[in-house]
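Heads up: the structure comes next, in structure tokens.
Note that one protein chain is taken out, while the other chains of the complex remain in position.
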Amino acid sequence: MSTHRYALRVACPSIRGVTAAIANYLSTNGCNISDSAQFDDKSTGRYFMRVSFHSEEGRTLSQLREGFAEIVERYAADAEFFDETAKRKVVLMVSRFGHCLNDLLYRWRIGALPIDIVGVISNHTDYQKLVVNHDIPFHCIKVTKENKPAAEAEQMRIVEESGAELIVLARYMQVLSDEMCRRMSGRIINIHHSFLPSFKGANPYKQAFERGVKLIGATSHYVTADLDEGPIIEQDTVRVTHAQSADDYVSLGRDVESQVLARAIHAHIHGRVFVNGNKTIVFPPSPGSYVSERMG
Amino acid sequence: MSTHRYALRVACPSIRGVTAAIANYLSTNGCNISDSAQFDDKSTGRYFMRVSFHSEEGRTLSQLREGFAEIVERYAADAEFFDETAKRKVVLMVSRFGHCLNDLLYRWRIGALPIDIVGVISNHTDYQKLVVNHDIPFHCIKVTKENKPAAEAEQMRIVEESGAELIVLARYMQVLSDEMCRRMSGRIINIHHSFLPSFKGANPYKQAFERGVKLIGATSHYVTADLDEGPIIEQDTVRVTHAQSADDYVSLGRDVESQVLARAIHAHIHGRVFVNGNKTIVFPPSPGSYVSERMG
Amino acid sequence: MSTHRYALRVACPSIRGVTAAIANYLSTNGCNISDSAQFDDKSTGRYFMRVSFHSEEGRTLSQLREGFAEIVERYAADAEFFDETAKRKVVLMVSRFGHCLNDLLYRWRIGALPIDIVGVISNHTDYQKLVVNHDIPFHCIKVTKENKPAAEAEQMRIVEESGAELIVLARYMQVLSDEMCRRMSGRIINIHHSFLPSFKGANPYKQAFERGVKLIGATSHYVTADLDEGPIIEQDTVRVTHAQSADDYVSLGRDVESQVLARAIHAHIHGRVFVNGNKTIVFPPSPGSYVSERMG
Partner (left out) sequence: MSTHRYALRVACPSIRGVTAAIANYLSTNGCNISDSAQFDDKSTGRYFMRVSFHSEEGRTLSQLREGFAEIVERYAADAEFFDETAKRKVVLMVSRFGHCLNDLLYRWRIGALPIDIVGVISNHTDYQKLVVNHDIPFHCIKVTKENKPAAEAEQMRIVEESGAELIVLARYMQVLSDEMCRRMSGRIINIHHSFLPSFKGANPYKQAFERGVKLIGATSHYVTADLDEGPIIEQDTVRVTHAQSADDYVSLGRDVESQVLARAIHAHIHGRVFVNGNKTIVFPPSPGSYVSERMG
């Protein structure tokens, strides 16, 4: 097919007619909507919409953006047009637990997530060989109390030079500075190995074991200056019994962490997530968005 | 608020501009969309849309329907406007297992499902007292090979005289005739006590036990002339182990059956289900649609 | 079969040979083990065992207890023999949300839980008619700051006179006094409408909504003087999205609360739960233990 598959994200104050205005615009510009979702938040008066469409008459993204400026202004909207099939550049950060890294490298290799991993940053060297063998630049940046500002400057330099629009903390165990959190607001996704808000901070599996919960979980969220308090994108849980130790939890948690993080990235990368105060809106996946490019 | 909360369901051939036409129509008629969902089935070329909206300038349902006739014609659409808060009339049918009946009576009592149970039909008398004590008409209609046509005629008479638009087979263990299935197409919901298509027909828990599955399930579907082959609305599963017998499955299955059926009814009653060949489209629930009227 | 189905629970310091001693005792006394489970807690040095068996040569419970005294002494054991088929007397307490009450009444009616509900205590009158129509004594005891000690004395009188060995707080919204908690230690089961330890105290669904979690949950635990901090017996979760309000959570939570509470009671009543510090051991269900007596 010669058509392009694009998507549009809009967030604006809830005003009657906005859906019609957007639908008209797309129709008038030769775009055929394939699926869409909307949410009108009564408590905040904000309206959110995501539309997938085919540009059947050849309009390019820049043409679509240009023509849409009038609607953006009329509705005081935040709007973003993007190509659903274009790969987004991502930098991964990891410390010593490698399961999320391994999982994301695999999904990237088979094209199950439309991302380009343009770099991996670690405060350890454990995964240097693994990453390099994937032909991905590996950056070891040790972080200490003393060098933290310099280390973060170096991290940010790598992110910016690589053109990455998203940082994924794939079990990166250093707390980022408030400044870095603010600067990359809505662009850093973390996986925390508990069902937040339970068991924030260090050693959540040990905390969970000591409390005697019957399910452990994982939470993927945008990183903010408040540790483990950012907007939650995805969570899931797995059953444990009295017969499992905190060390068992670490292993059982690997699978749920890897999957929760991958799902959160899938949602973010496909433009399905909107930050709404300290919460998120996560729209359902578009048809075909899970299809991977390769068998394995 | 003096506004009315309505919804619109549309199914039509997939043609560019239909979303815009609908959104324009609603906007022009003083309606504010609160949430919507769409699906464009590439394989069948059919387009499906459900919109929830507030009629802020007082348009009534009949006014909205009238004005919409032009769009219906232009797009060869099936369209239905309805009041999301109006209760739909439902007839339940039950045999000897009463858990789904009990569950639905409870949800009805607390206003958790926008239904009016206008009658219960059974081929046994076990639940006569229970139903009558809820001030719901109870109809015992014995069914034998010989009287089946007459029995069904009587069942249909009750359905029609009560104005019910939906029949729920809440563990009704008689097979309906092809004719009744056709006549009530898309208007009879059954709960089958297996994860279809596994274990069709009689004694699915015994079949499941003999096969040694590790999860048992329940399936709610529209009834068609093909036994246990109708379009599936909802399914779920629950874990079993070697230590449970087929009789244990019967008990463990009660909870999952009750919930799967209730979820299927919720989806149907809120106009979220579209039959698409032998499959269904089930759109997500609108905000607030689970809220019940009473505490218990 | 003329044999009796009994069970034995043992908790004692972990000492080599205790399993053999117990198994020998049962074998020597004509008892055939049908299933058993054990757990040796390395961190506390405590050993826990539950055995189901058939007394094939007619030993009664009191004979078995008597002969076992020597083992109890030798291993400093807490041991309990009981008849798995005997119904345990239970008092339910409820306030204004009736879903757990309704669910437990149903399970009791069909014999899905081996309990006798010997009374329902409420600080409201909402469920008087429902309870009385089940031929169960209903006790309305209003609780205020002023009369709390007297009210609890009255509650305890009812529990004791009825011979109840377990109190189930089926959405009873009053905090019990420390004294009552201590006196009934390990004999009061509560259902809390959150996934503890998240969202303790009042309005957990509102708290969950405000935090923006993607799963809500329920927790059943033994009541201790520390509010919502007692040993957890069972937990489960259900998925929510941005499109559900806190009031939607209340409805969605009903199903998971009812089931989590019923599972916790099932485990307790069948002697599968051991309190181990502030945690619990919950052994798997014996074959046949879910089988209900009636169809509905």
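First chain written, first letter: the chains are A, B and C, and each begins at residue 1.
Everything below uses one rule, namely that contacts are C-beta pairs under 8 Å (C-beta built on N, C-alpha and C of every residue); 3 or more make two chains touch, one makes a residue touch a chain.
This structure is a prediction, so every number in the text was calculated from the model and none was measured.
*Asks:* Quick one: which shown chains sit in contact with the chain that's not drawn?
*Replies:* Per the contact definition above, the missing chain touches A, B, C.
*Asks:* Return the single residue from C:D40, C:D83, C:D116 or C:E210 that touches the missing chain.
*Replies:* Considering all chains, including the one not shown, the answer is C:D40.
*Asks:* Pick from A:Y127, A:Y172, A:F199 or A:F274: which residue touches the chain that isn't shown?
*Replies:* A:Y127
*Asks:* Among the options A:K42, A:R74 or A:R96, which residue touches the chain absent from this view?
*Replies:* In the full complex, the listed residue that touches the missing chain is A:R96.
*Asks:* Given the full complex, what residues of chain A touch the hidden partner chain?
*Replies:* Looking at chain A, the ones touching the missing chain are residues 35, 96-99, 101-102, 106, 110, 112, 126-127, 133, 241, 243-245, 247-248, 250-252, 254-255, 259, 284-292, 295-296.
*Asks:* Of the residues in chain B, which ones touch the absent chain?
*Replies:* Residues touching the hidden chain, for chain B, are 39, 41, 195-199, 211-215, 217, 231-237, 241-243, 276, 278-282.
*Asks:* Since one chain isn't shown, list which residues of chain C touch it in the complete complex.
*Replies:* On the side of chain C, residues 14, 16-17, 19-20, 22-24, 26-28, 30-40, 42, 56, 284, 287 touch the unshown chain.
Here is the rule we use: only the chains that are shown with their structure count from here on.
*Asks:* Can you give the rotation angle that fits chain A onto its twin chain C by Cα atoms, in degrees and rounded to the nearest 5?
*Replies:* An angle of 180 degrees brings one copy onto the other.
*Asks:* How many angstrom lie between the CA centroids of chain A and chain B, rounded to a whole number?
*Replies:* Taking the average C-alpha coordinate of chain A and of chain B, the gap between them is 36 Å.
*Asks:* Residue numbers in chain A touching 2 or more other chains?
*Replies:* 39
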